[in-house]
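Notes for the one structure printed next.
Note that this is a trimmed complex: some chains were dropped, and none of the rest were shifted.
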């Protein structure tokens, strides 16, 4: 079985990994409804082929406020990468370096953010989860600044993460040695349940961040603060007003609220609400270059690659991730060429046609 | 096979019960068209995730006119529960008690309504079927009053109940010892077919109640009289005008008119017609917390749980029912938390997005 397209790493990963591990990675929250919706949403759009356009000087360069990027494919934050490869995020960082890709290191990485930084290229962002105490959160921020991360991406869509029924049924349990290296030594949230308390409301949600925490975070750092997990346009507008550097339209790859709309469905509404001024990234369900093209046409400035990254890492480490990114980039370029788009700026809503109902 | 979500009791029940019994319970009238529509209707809606909302003081309390309820999950009236568990409704009543759940005891229960009342908690309603004679109906009402039931829920959508082809094909026959304990001693409807008469019109429908019977019933009792089985908004308006305490939008779980719309489809129209003043309950196809959330967003004040109740009862008696309710409630709370709703009052139409056609 050769690798003819970026998505081919999916089937290979399914062979390389234990069934339960694959279920955990591939699955979504609950019944996979949002996971499936994410994929299905791409099928709602067709791409207009255009003829005789001159794309000989074409390229995929862009800037997201920082240094120029060679292409709009970013590596999504993915926790605990030793789950699929012994050198986990270190390999991913090397692949990012080799392919001039911006990598988002997760708060929950298997390796320390400083080690990931040393292994990788110049463009790296840090994905932040709020910690139960502001001190702990601040400690992470300071370390990310020190390690040269160029932006903070605070993920807000998973204050609780409903279990994946697929993973549960497959018997998945996180291996004992999969621990968040960055959090070593940080205090755990104190348990304070009282009789009659809800395990959800007074339990898990008790230490969840609020709008004031977001404002506080922004005030602590000069790094641009992006927000990951935005779906509703009203939330998007709030974040822009409160000074977010940019938004990532995402439903956590279907791993948070099962029943949430496809992220591609939310994308045009968010873009319409925030206007041209705010950079908007997107993730959720991207498996091929045409998917990337559609997301850009519907308002994304660039996209994050989640599961494809994990699959390639599982199959062939840094080499796999680099190869997957190269394939995906060429798929995007071929799509651009046939759609008559020489640059990312040429990709707009006019390039698409909604499928009939 | 563990139980990871409320619906997991369905598969376990399918193993625990005889095939024919399972077919009878799981099936709908006729070809299961309404049964299937009930489930499919939930798939037409997505739930907006919302970020950074403060739900730390969240809860699921509500009042339906009587004493406060801890949560909006009621146990739907289900006939003949000894079909799946030797202690039938007694077990269900205990589970209701333990989980602070309002139970609706069916006219057609395997145990007498008085026995169910003694076994259960403080919140219980009585589901009434009109009997062929007003005397017989009145006798039931008086007994329900005496046994401390807090409301009457008169079910009107099944004057005839077309057979379930699934159950027939599976060879289901109601066991001889499954008899309606409450009706012992009450007169049966006299058979008066004449040549040329229709078995339906002049037969089964001859003793079906009319609007005057509803008015009569209301005049007999001080208990609030709810109507179960309302689908058409015009009927809903009539009942409100004639003094119904509240409505249950329901198509009997797809067990009455096969071809009726999904009950979820009728819900917003009924709510729109009766306005905010009238309490509206809902049932039909609820299998997980997100379903409950959607029903509440589309206009329900609370929901009834039918088959899930039976499945859990079949698998593990009172413990099963209580466990199922606990799971379902937590699923609802998790969904509320991720949708940014701290209380039931926060759940409204704005929380949903219709799926694309």
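Miscellaneous remarks
Each chain carries a letter (A and B) given by its place in the written order, and its residues are counted from 1.
We take it that a contact is a pair of C-beta atoms (placed from the backbone, for glycine too) under 8 Å apart; a residue touches a chain by one contact, two chains touch by 3 or more.
These numbers were taken from a predicted model, which means no experiment stands behind them.
This structure file defines a homomeric complex of 4 copies, of which 2 are shown in place.
Operating definition for what follows: only the chains that are shown with their structure count from here on.
The rotation relating subunit A to subunit B, fitted on Cα atoms, amounts to 90°, rounded to the nearest 5. Listed in rising order, the residues of subunit B touching subunit A in the complex are 2, 4-5, 43, 46-60, 288, 290, 293-294, 330-331, 333-339, 342, 353, 355-357.
Taken together, the subunit A residues at the contact with subunit B in this complex read 30-31, 33-34, 37, 44, 156-157, 159-160, 162-163, 165, 168-169, 198-202, 204-206, 208-211, 213-214, 227, 229-232, 235, 251, 256-262, 265, 357.
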